[in-house]
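The complex appears here minus one protein chain, its other protein chains still in place.
After this line comes chain A, so read on.
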Amino acid sequence: MIGLASIATLPVWWHRVHRWEVTDTAVYTLTGYFWRTWRIAPMSRIQTVDTTQGPLQHSFGLSTVVVTTASSAGAVTLEGLDQETASALAERLTQLTDATPGDAT
């Protein structure tokens, strides 16, 4: 019962709770409800931008963008974006980070 209920409600809840935003200077996410976590990674410190897509995500046309900084704790994950948004975002982030000099540490 609890399992079924959570299957029905959790995705909706996640969808309501999770937020992300990308400006020209930083990537920002908000995740979690009981343990809310805001993550901010400045554009100038981004090292890699990965786009991944699992088989299940593929069937729904979704993908995940992972933005890594030099810190082991600084990765920002944007889950469940639709495919076009994700690839456009990855491209934009890559361009923006290329444009910023420095070794990002």
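Going forward, a contact is a pair of C-beta atoms (placed from the backbone, for glycine too) under 8 Å apart; a residue touches a chain by one contact, two chains touch by 3 or more; residues count from 1.
Just so it is clear, contacts and distances are computed from a predicted model.
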| item | value |
| --- | --- |
| Protein that the absent chain corresponds to, by UniProt name, given "Molybdopterin synthase sulfur carrier subunit", "YdbS-like PH domain-containing protein", "Peptide/nickel transport system substrate-binding protein" or "PadR family transcriptional regulator, regulatory protein PadR" | "YdbS-like PH domain-containing protein" |
| Given A:T52, A:S71 or A:T94, the one touching the chain that is not displayed | A:S71 |
| Contact footprint on chain A, counting only the chain that is left out | 21, 23, 25-26, 28, 32-42, 45, 47, 68-76, 104-105 |
